[in-house]
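The other protein chains are all here in position, but one chain of the complex has been omitted.
And now, subunit A:
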Amino acid sequence: MRYALLIHYREPGQGELSDEVVAEARAAFDAYGRALVSAGVLLAADVLQPTAATTTVTRRDGDLRVQDGPFAETREALAGVFLLDVPDLDAAIGWAEKCPAAQWGVVEVRPSATAIVDGVWTS
């Protein structure tokens, strides 16, 4: 079953994190990524740029609106997405627990409802 691990945390301000802290986090994500790959459970992994780089697009009100910034200003922002294929929720929670971002943020575990596999939507 496919699960998304949605990573949220407060975005650090400019210069808030020292180079060592950033290097440590990178190393931790590196090891985590390798563990996911070698377990054969990883479908995709993206760590996102800060919300400052976000553009929001909608036609909800009829006209096209393209806006600078995220749709909701929150203290903690979506910062990354890991897509896993694991047997059950316990396995997904197990990987969420090991995610380095769980140390400083929260990881939402959300099962996939339907996904494109081999070019077609499948549930």
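Everything below uses one rule, namely that contacts are C-beta pairs under 8 Å (C-beta built on N, C-alpha and C of every residue); 3 or more make two chains touch, one makes a residue touch a chain; residues count from 1.
Just so we're on the same page, contacts and distances are computed from a predicted model.
Engineer: Just go with whichever of "Peptide ABC transporter substrate-binding protein", "DNA-directed RNA polymerase sigma-70 factor", "Glycosyltransferase family 4 protein" or "Cytochrome bc1 complex Rieske iron-sulfur subunit" UniProt uses as the name of the absent chain.
Structural biologist: "DNA-directed RNA polymerase sigma-70 factor"
Engineer: Who touches the missing chain here, A:12, A:50, A:69 or A:111?
Structural biologist: Considering the complete complex, A:111 is the one touching the chain left out.
Engineer: Of the listed residues A:6, A:78 or A:93, which contacts the missing chain in the full complex?
Structural biologist: Of all options in A:6, A:78 or A:93, contact with the hidden chain holds for A:93.
Engineer: In terms of residues, what is the contact footprint of the unshown chain on subunit A?
Structural biologist: Contacting residues on subunit A, toward the hidden partner: 1, 87-90, 93, 109, 111, 123.
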